[in-house]
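The other protein chains are all here in position, but one chain of the complex has been omitted.
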Amino acid sequence: MPAVQETVARVRSIDVDQYKYGFVTEIESDRADKGLSEDTVRFISAKKGEPEWMLEWRLDAYRRWRTMAEPKWARVDYPAIPYEELYYYSAPKGSSGPKTLADVDPELLRTYAKLGIPLQEQEILAGVEQRRVAVDAVFDSVSVATTFKEELGRAGVIFCPISEALRDHPELVRKYLGTVVPATDNFFATLNAAVFSDGSFVYVPKGVRCPMELSTYFRINERNTGQFERTLIIADEGSYVSYLEGCTAPMRDENQLHAAVVELVALDDAEIKYSTVQNWYPGDAEGKGGIYNFVTKRGDCRGRNAKISWTQVETGSAITWKYPSCILRGDNSRGEFYSIAISNGRQQVDSGTKMIHLGKNTSSKIISKGISAGRSQNTYRGLVSAHRKATNARNFTNCDSLLIGDKCGAHTVPYLEAKTSTAVFEHEATTSKISDDQMFYCQQRGLSSEEAVALIVNGFVKDVLQQLPMEFAVEAQKLISISLEGSVG
Amino acid sequence: MNADVRPIRTAAETGLIEAFEAVRAALPGGERGAQLRDDAFATIASRGLPNRRVEEWKYTDLRALMREARPLAGPVTPAELAAAEALLPMADVEALRIVFVNGRLAPSLSQLAGAPSGVAISPLSDALEGDAPHALVLEGAPADNALVALNTAFVADGLMIAVDEGVAASRAIHVANVQTGAAHSSYGRLLVSVGKGASVTLIESHSGDAAGHQTNTLVGLDLADDAKANLVKLQDEGLGTLHLATLAVRLGRKAELNSLALSAGSLAARQQIFLAFKGDKATANVSGAGFAGARRHLDTTLVIDHEGQGCVSRELFKTALDGQARSVFQGKIVVRPGAQKTDGKMMAKALLLSEGAEADAKPELEIFADDVVCGHGATVGAIDDELLFYLKSRGLPQVEAEALLVQAFVGEVIEMIEDEPLRDALTARAERWLRERD
Partner (left out) sequence: MEPDVKMLLSIKNLHASIEDKPILRGLDLDVKAGEVHAIMGPNGSGKSTLSYVLAGKSDYDVTEGSATLDGADLFAMEPDARAAAGLFLAFQYPLEIPGVATMTFLKTALNAQRRARGEAELPTPQFIKLVREKADGLGISTDMLKRGLNVGFSGGEKKRNEVLQMALLEPKLCVLDETDSGLDIDALKIVAEGVNALRAKDRGFVVITHYQRLLDHIVPDVVHVMAKGRIVRTGGKELAHELEARGYADYVEEAA
């Protein structure tokens, strides 16, 4: 898997003092006028050459959004977002749609190479077995390149920018878009429905095991630009797909808004494994700048025996507001949520999951590891509910928090709602610090205090790291060490 | 978006407003007291009763549970007094007994003169006289909490207990509250201060007939440094009653509280507990057991606030539910900045005995200090089939086997009571429920 290996090497080699992906790409871009109106929505829809029904869908969302208020229940604190001062569409000039790799602006290729994501379809070296990953690269508001499309096509897998899917597979998009996260779902999801500009679309047909990992790398570049991507993944009966998502943004003094929506649909016997390494710019140590990450991710186990598994490593963003959830509708379906959320500096994380048990014999598992350092606040918020008909629903939840330093906060807010006596829910949570004795033991064996913290923290999060594809796990492990730089005195 | 829009007032809200208007001038407390009552009531008048959109009331919608406001209890008649005596629980428990009937002190049923030495017991109404009614100011509970505000607005009688510094009260004090007669609302307040190094055992009981009363009771407990209190509460209200209760505890340095409540009665109950560690190295064990059948509703909402360093808190709450009963547990451990070496653990377990029963739990940790060991657990589930099978294979019929396992389940809490007659009284109450499942 060259892309990720390269990324790992990059992460290893960089000077770990500060955010590594903070550079800005100088590239001309095409932007919508500042602010948000029906015209903005029409502009975006027109840029994408969308069908009329899609424009109407967006406009409905926009009108609905105008009547909504920002949710205030999360433990995050930030100044009012100037929605009228933002740009809702920005695309590198000349990239009205993705094309062959040969046509991609070399400056963009350099950007992704610098991020450790070379957009090339490297050949498999003779005798060396390597896993490969197909990459969809999203730069500000548009997808700039998607690799391995042809090979995937031979397996019947559709992997393309969602704007392209709207043109080439409108029936599929129309059938599933907004069926997991309705356009009216919540303030940020509704905003996304109105103005989303790109994102990835995946369809894995019946009985197909996707031949490689699929991944999307999101990059926010432009100043004052919101990024609103929308991802839709459909795993048809008996299929399997593993999807990876990575994110970075330049260091800028002002905050930038990222309001994405991800919808997953797993039909009978299908399985989707969705992994995220979120490393948006977190702002500086004093809390200046950074991405506001307000994301709605939800998977629907629509069929029997369907399985959806979310794994997230959250190290970036000034504010993280995200609750990847599973609706366990099909009988015997299963949802999993594995999370590592690290906050340092002035970061604020409010993240968790919802496991909604609707079908019979459904099961879910939640493993959440929160690490707070610096002056950050880190909250796990989760809901597990079993409805009347969800007989034999099972949940196991384990939320552990680790505090590093006495200026940060760690919070756990779980909700358990059992409406059937056959449900069995078990929830446990702990909060502690790294013990002085453990630190001393490691130091006595020659580890510096930072090495000792990194080692102990990596042990703390191991259960979750194990869920990631191996190369991603290595990358995540490095990221964890980097994000905790300076957390011990 | 429309959370701020106040809908039209419910019958209960209108009733409360009318009741307050009618009695406010006659309530004790002087000018200052009237001001405190007005301020308290203003939060109710402006916000209305809390409903499910208010986070703390998400699972217990008071607006829905309290369809109308019962009239305030009138003076107690001799017939009611006689009826109340028959309803007094825990006759076998040795304690100094003070009885309130329909919220009014009943001297004829009470042993007001028998206070152990070093313990001062006085009617709250005395403290409400004069112009500085400190009895209306409650430290340690949020003043804008709806139950606290209602209590402050309406309370006219209650009890004050003060244990002098260094005194180990020689007898337990049992404050019995009985509701009887026509359906009414009543308010009660028990304020206890335990001096430095002093100790006391308190028993609080609530019982009554099935007329559908509304009770609002508030207990304030102040423990000075090195003080110790045991508090056992039996909530055995009539099955039509709405029982609203608040316990506010403040612990000084090295103080110790052991609090245990059995929720056996009422149609719907909300027990709020606000516990604050003000000094260092104090300890609190707070536990509760409850059972409910039919369509009953039991809510325990608890905030453990660690401000002092090196304090230890342990919470264990267990509820068994039958019929279409519902239990709610909301528990929050807060560790403030600087409250290092805090050791806090909380566990909530619900046992669902029937298909229609429902349990909601929200155990929370809110932690701002790093050198802490905190944890919470919550479980919801039915009786273990394997255990049941094992017992049945030994010849126990289903019902008895189930009863035995439920008894063991809530027994873990009740067993923590050291005083044997008291423990037996609560065990007997649990056994009765297992027969009746009401």
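To keep things simple, chains are lettered A and B as they appear, and every chain counts its residues starting from 1.
The rule is simple: a contact is a pair of C-beta atoms (placed from the backbone, for glycine too) under 8 Å apart; a residue touches a chain by one contact, two chains touch by 3 or more.
Here the structure is a predicted model, which means the values were calculated and not measured.
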Legend entry - Touched by the hidden chain, restricted to displayed chains: A
Inset, instruction - Give the residue, chosen from A:151, A:185, A:463 or A:485, that touches the chain omitted from the document. - result: A:463
Legend entry - Which residue of A:77, A:150, A:171 or A:437 touches the chain not shown here: A:437
Inset, instruction - Could you please point out the chain A residues that touch the chain left off the display? - result: 435-438, 440-449, 451-452, 455-456, 458-463
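The criterion applied here is as follows: only the chains that are shown with their structure count from here on.
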Inset, instruction - Would you mind pulling out the distance in Å between where the CA atoms of chain A average out and where those of chain B do? - result: 45
Legend entry - chain B partner contacts - residues on chain A that touch it in the complex: 67-69, 73, 401, 403-433
Inset, instruction - Within their complex, state which residues of chain B touch chain A. - result: 1, 55, 337-338, 340, 350, 352-382
